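Beneath this line is the structure, given in structure tokens, with notes to follow.
One protein chain is absent from this view; the other protein chains keep their places.
Then we have subunit A:
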Amino acid sequence: MLLIHCPYCDETLPEAEFTYAGQAHVVRPADPSGESDADWEAFLFLRDNAKGPHFERWRHLHGCGRFFNAVRDTVSDRFLTTYEAGLPRPDLSTLTEDQP
């Protein structure tokens, strides 16, 4: 079982308390009707399929209930870091696998 650090609870907890919630940092356009079909399609449907560090959302469902962002290496399945929703992407070069 993965151990995931919840940035709101500030505890490292079993995966069973969390749910995956898709790719992070997908921003909804402010004016959807002004988007081209291709851009709107990309917003709705197109997601990264990263091999390596992946920015993704998780929710501490059976806990504080908060959504937060995480960087997980899709090869090793290790979490590189987790951070509160709304914060900018962390710099990947500063992350190591030793972080909680």
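Things worth noting here:
Just so it is clear, a contact is a pair of C-beta atoms (placed from the backbone, for glycine too) under 8 Å apart; a residue touches a chain by one contact, two chains touch by 3 or more; residues count from 1.
Rule of thumb we're sticking to: contacts and distances are computed from a predicted model.
Its UniProt record calls the unshown chain "Sarcosine oxidase, gamma subunit family protein", which is the correct pick from "Thiosulfate oxidation carrier protein SoxY", "NADH-quinone oxidoreductase subunit N", "Sarcosine oxidase, gamma subunit family protein" or "TRAP transporter large permease protein".
Between the chain not shown and the residues A:V26, A:C64 or A:L95, the one that touches is A:C64.
Touch with the hidden chain on the side of subunit A covers residues 1, 8-11, 13-14, 16-17, 61-66.
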